[in-house]
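Structure record follows, encoded as structure tokens.
Excluded from the complex is one protein chain; the other protein chains are retained at their positions.
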Amino acid sequence: MITLPFLILFPAAVAALLLLVASDSWRRLIVKAGALIIGIASLYLLFITPEAGPEFFPVAFEPLTGLMFLAEMVIAAFLIYLGIKYKKYLAIFLVLAQAALLVYFETTAAAGVHTVPNLFIDQFSLIMALIIGIIGSLICVYALGYMSTYQEHHPDVRDRRRTFFFLMFFFLSAMFGVVFSNYLPWVFFFWELTTLCSFLLIGYSGTGEAVNNAFLALNMNLLGGLAFAGALLYLAFVSPGGQLLEISTLIQSGHVVALVPAVLIAFAGITKAALMPFSAWLVGAMVAPTPVSALLHSSTMVKAGVYIIVRFAPVLTGTMEGLIIGLVGGFTFLLASAIAISQSNAKKVLAYSTIANLGLIVACAGVGTYKLVWAAILLIIFHAIAKSLLFLCVGTVEHRIGSKDIEDMTGLIVRMPKVAVMMFIGIAGMFLAPFGMLISKWAAIEAFIEAQFGLIFVAILAFGGSITVLFWSKWMGKIISVCPVATKVENGIPREKWIALSFLTAMTVFICLAFPVISSHLIEPFVLSVYGQTARLSQDNITIMAMMLFLLMIMPFSMLWYRKSTKVVPPYMAGRPTTPDMHFLGSMGVQRQVNLGNYYFEEVFGEKRLFMAGTALCFGLILLMGTLTAGVAL
Amino acid sequence: MILLENALLFIILAPFIGGLVAGIDRKLTARMQGRVGPPLLQPFYDVGKLLQKEQIVVTPSQHFYILSYLVFIVVSGALFFAGGDLLLVIFAFTLAHIFLVLGAYSSYSPYSFIGAERELIQIIAYEPMIILSAVGMYLVTKSFFVWEIMGSSLPLILYLPGVFLGFLMVLTIKLRKSPFDLSTSHHAHQEIVKGVTTEFSGPMLARVEIAHWYENVFLLGFIYLFFAWSPPVAILAIIIVYLLEILVDNTFSRATWKFTLKSSWIIAGMMGLVNLGVLYYLSAVVPV
Partner (left out) sequence: MSTLSKSPWILHYDASSCNGCDIEVLACLSPLYDVERFGIINTGNPKHADVLVITGGVNEQNREVIKNLYHQMPDPKVVVAVGICASSGGVFRECYNIVGGIDCLIPVDVYVPGCAARPESIIDGIVKALSILEEKKEKMALPVRVASGGEQ
């Protein structure tokens, strides 16, 4: 089948083309056409993916693996060059260590390997591919509009848009590679490519902060990569023939052999998914232009991390190590949600909410029963859509009002009605019934009760879930408060942005309607083929939720009924004379303006305190897991 | 199995029961304070009056939020009495309250704004405990469906005493009783005027009031679940619990948000979690 290699190579080809094209109009054309083709090709996968079980496609092209090795060495040299340039010695050290492991693997361990590397596709890969292909390319289209404004607003940042779009598309290539490769050294290769792309994109603006945060991301991900390389070496020693270097065989080979590499790879996944204690890099990554954040948070990068952990869930389930990974995820969920309460920077709130949700996904995958894997995949889908929508909304708002602070978004519903409604839907999608994320949380609660030690997770979900209610609703409240002075500033938003935003909004709603179908046609067959049994929501509940969604959708029409014949009076200001723009005469004859600010509960949910706690806790857990695994390995 | 008749009965009867309960509440409160108090049907007079008043708004969008609040409170209550999934009921219930909060936010009024923020704190204070209660019921009856929990012959209260106490604690928040009536109050606390409901008036306020009746009936129904094995005991329990709530209401003054959040998380969470932990452990050893 040609579609898989096509999806891996085509975005790279588009990327290369974009690197060459300097004219803006050509770039627009190429990006749009490329995005369209990638989107269609990923949709096409829907028709060719087998109903049950994975399908394999051997790639009988000998030199490919060698070429990849060569590319890895070139990348290592490039990173070392950058490390020297910016005096980041830790990065150099990590790159060297990883390169050494790889050279060792290539020269000695891999010598006896004689399996033919293959690509594969099953429903899970398909879901991931759809997320990457559709959401990822929409974000690229959005970036067209965003980046031209960005360059206008930041004259001091060198216009390297060619490189930017090159990296964006290259990122998609790498992601397709990760989800389609069955041969672990290949997965590793694409894995490292995502690290490289994210590193370069975060550092795009070239400011000191950007460079520092880029290296932070690089270091943490290299640490994960090191663990991944360790897993490869371990496997090469355990099975000199190299059969176990394939994900499909490895997963079926049982706890005894598979556990150690699975834990190492899960560790790599934890760094990539930015769970605590590695959450700092994702928070730091928000210095990058917003489309980059959207890409990192929704369809690529962090999703690669959770993808690989969910892949290995069958190995992890029922083991102490799996439980610990689950706990790392669970605590990350709880603490990152709590931190989000104390943040007023919209991108930071989004970042912490991403970290929290990734934590939840990993918690599901670590405990890894079939019901939880079902919930985890559901979470991945819903999160990708709603989160990308939110990032793009924030990016749009930022360019119009010049701030990404939630406090400055007061009355957005008056100033930018359409974007505000989209943002509202996006936020609702993140935490309200009957939208997606809540369905998955609900499924997770039901599944955790039956799992081993599930009560801990249920408690985490009960508390963490309500915490998320707080920070999302107060944000919602900010944007819908009808501020009397606001002027409308919605015009002048480029068409590309509208396209991406409307698509994603439609998808957020549509996916809630379509989720029973998605569950029965994509998620359930996958879970069934891996575990032999599967989970689903009961028919009654689905009907009720559909009715709720329907109710929600007709509710706004009540406004038409009420529009006439109501008297509008100003808000109650204790009777003080107040001007229409909410100025009033305060004490001592001072004119003051009403200014309403949200609560942030700094002293309870402060970032520093909770981050320290989370880091200590999760670091301890990971150490414990390391010791346990080392015990198994030796 | 969804019992549509019960849902319909709830939709029709709940306002009457809720209003009556509110009337009894006010009468008893007055007696506790050495007053005669209003007529028993006073809550109905109040709502009747509100419905006759002119509708004024700060922004027309308030209508949308308050109507949604009422609708989703009714939906979640109806779903509960129809025997639906308890977790779904709780989520729909939260959704309804978010609408109330949004309605308060939408007016850009200082008092309702503070009320909205406090209401949110209340939501995060009570929601975990309510979910844990549902989980507790699941651990005993192996089902989240209300009709199955109702049909269970096990005395839930004996398995879930800690959970029940925790639930009582957050019930005080939900019934808007002192000391946890942070966001709005039936008493004459006026430091944030009427909190969330400050900017709702006339028929809109009537809707909020009616939603509150529905809500109270739903909450009393939740207490019933703990005693479902024997209806007379259950009714008695509901009466005792409600009397207790009125007593507490008249004994304490308003607490701060911090105290509310901490006490409900720590006390309720601990009681609930320890109870669940024991149950969980036991069910692993000897299946209930």
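Per-chain residue numbering starts at 1, and chain names A and B are given in the order in which the chains are listed.
Following the convention adopted for this analysis, a contact is a pair of C-beta atoms (placed from the backbone, for glycine too) under 8 Å apart; a residue touches a chain by one contact, two chains touch by 3 or more.
Bear in mind the structure is a predicted one, so any value in this text is a computation, not a measurement.
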- Message: According to the contact rule at the top, which chains on display are touched by the left-out chain?
- Response: A, B
- Message: Out of B:2, B:123, B:146 or B:205, which residue would touch the omitted chain in the full complex?
- Response: B:205
- Task: With the full complex in mind, choose from B:39, B:161 or B:231 the residue touching the hidden chain.
- Result: B:39
- Note on the structure: Missing-chain contact, candidates A:63, A:492, A:532 or A:577, resolves to A:577
- If you put the missing chain back, which residues of chain A would it touch? 567, 569-570, 572-573, 575-578
- Note on the structure: Missing-chain contacts on chain B, rising order, are 26, 30, 33-39, 42, 44-46, 48-49, 52-56, 188, 190, 193-194, 197-202, 205
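The rule we apply is simple: only the chains that are shown with their structure count from here on.
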- Item | Centroid spacing, where centroids are CA-atom means, of chain A and chain B in whole angstrom | 36
- Task: Would you pull the chain A residues touching chain B in the complex into a rising list?
- Result: 410-411, 413, 432-434, 438, 442, 445-446, 449, 455, 458-459, 461-463, 465-467, 469-470, 473-474, 476-478, 480-484, 538, 540-541, 544-545, 548, 551-552, 555-556, 558-559, 562-563, 565-574, 582, 594, 596, 598-599, 604
- Message: Using the touch definition from the top, list the residues of chain B that touch chain A in their complex.
- Response: 1-2, 54-61, 63-64, 67-68, 71-72, 75, 79, 84-85, 87-88, 91-92, 94-95, 98, 101-102, 104-113, 116-117, 120-121, 123-124, 127-128, 131-132, 135, 138-139, 144, 193, 198-199, 258, 261, 265, 269, 273, 276-277, 280
